[in-house]
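Starting off with a structure, shown below.
Only one protein chain is missing from this complex, and each of the others stays in its spot.
Then we have chain A:
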Amino acid sequence: MNASQSHIVTLENVTKHFGAVRALGGVDLKVHAGECLGLVGHNGAGKSTLMNVLAGTLSPDHGILGIHGADLSGRYNVKAAGENGIRCVFQELSLCPNLTVAENARIFHPTLTGFGWKRRAGNMIREKLDEIFPGHGVHPDNVIGDLSIGKRQMVEIARAFTSTGAPLHLVILDEPTSSLDAVTSGQLLDFVRKVVNQGLSCILISHVLGEVLSYCDRIVVMKDGLVVETRPGADFTRDTLVAAMGNVVEQEEIEEHERREIQRGTTPIVVEARSDAQRDGAALVAHRGEIIGLAGLAGHGQTRMLLKVYDAAMRKRKSLKVDGPVALVAGDRQTDGIFHLWSISQNVGVRSLQSMIRHGLIDPDAEAALGRAWQARIKIRTPDMNDNILSLSGGNQQKALFARALASDAEIILMDDPMRGVDVGTKLEVYDLIREEAEKGRTFLWYTTETDELYNCDHTYVFRDGVIVADLPRDQLSEEKILHSSFKESA
């Protein structure tokens, strides 16, 4: 890879403002042919905005935008991006939920017309899915709305790599692995490496620094709307990368956590739940103050288990034991979490309305105070908590959902893979927050697709095909064990 090779994209001094908020403050970026470019930075650093500019969905306020050496500033849009072979997989999935996988694939390919277009589109997307994610379990006739968020993400990714007319030059992947489990993430990254070696370029945005470090040729670090570092991937280590992003690494956590570990069973049981498919009587058990991990491949019944516990608590069902009020942190924030017409404060406060009632009415001051308190505590990056929730970047929206649950009166907190799109620094802070709350007696049920996060848990249940297949205390936890249980028989 040398610099004399042609540049697919050249950005010079690109700026973008949203009202008073500066999202991009003069960004320079070059993407060479046949390279995998990693893009890292905190939530709200401007990564997604920059990618929207590249995809043509946002036009920059100022700056030069060159594609294949031609200056397209001011004339660039989604259509131009498509004609120049630039595709983007957005963090907020952009598939039409009421259409099938095949129909969604067709939207990108205007040349697929005439008799049997649906079959041809279906074949095209299935071949690509087979190529990237062997054993994906998605059928072209599946309606998107019925698929789990992980499967939707797989379809979205596969669709971006299909091509009919114009040749493909650059695929932008914005947090592609945040909804994928360890196995499918690995499949995707290996595929990316393969196509990059064949001459395609990719931009990979990820908060999982390990992915960026081991798969990218070059890494660009963004901070507060600016590019602050650009270096070959091999020149970075995890620590220097985190330092470049601008926060102090806290590596103490895991050892300290092991000391904290409480003797299981010394506190009363607050949750005891069995999935319907479970034949052997194994149950998910949580004692007060424990952090319980739900692991396994994505979509193997973990979310269903959380919803079952939630349902039982809300409807006061006796079928399973749930002792105390519950709150849920949604991972699929568009579908399960955000109220898009409301301010950030209102979104944070909705679970705590009962506690804000003074003289029979909701006190707006109490609501604003709660919002401010959590803005400080969980560092929601916004000039004004009264701004609409959608003014926040994805990771910050997720923080607002965390604040909603943690601010509530819930004693049991259910987390449905809640760290999608949250940056490293914030994650560490949230982990601390969770541990702090657990010590105060709150119980956490935590479904995660990131194996590293399970080391924060006191106890982990591994799910496969909707049932619990392994039951691991903290000291027996290992990635191999989880993968092994996830695949037993089925592999």
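One rule holds for everything that comes next: a contact is a pair of C-beta atoms (placed from the backbone, for glycine too) under 8 Å apart; a residue touches a chain by one contact, two chains touch by 3 or more; residues count from 1.
In the analysis below, contacts and distances are computed from a predicted model.
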| item | value |
| --- | --- |
| Protein that the absent chain corresponds to, by UniProt name, given "ABC transporter permease", "Septum site-determining protein MinD", "Cytochrome c550" or "Acetolactate synthase" | "ABC transporter permease" |
| Hidden partner chain, touching residue among A:Met124, A:Leu328 or A:Val469 | A:Leu328 |
| Option touching the unshown chain, where A:Phe133, A:Tyr310 or A:Tyr447 are the choices | A:Tyr310 |
| Sole residue of A:His62, A:Arg264 or A:His340 that reaches the chain not shown, by the stated touch rule | A:His340 |
| Contact set of chain A toward the excluded chain (per top definition) | 310, 314, 327-328, 330, 335-342, 350-351, 353-354, 357, 360-362, 364, 404, 408 |
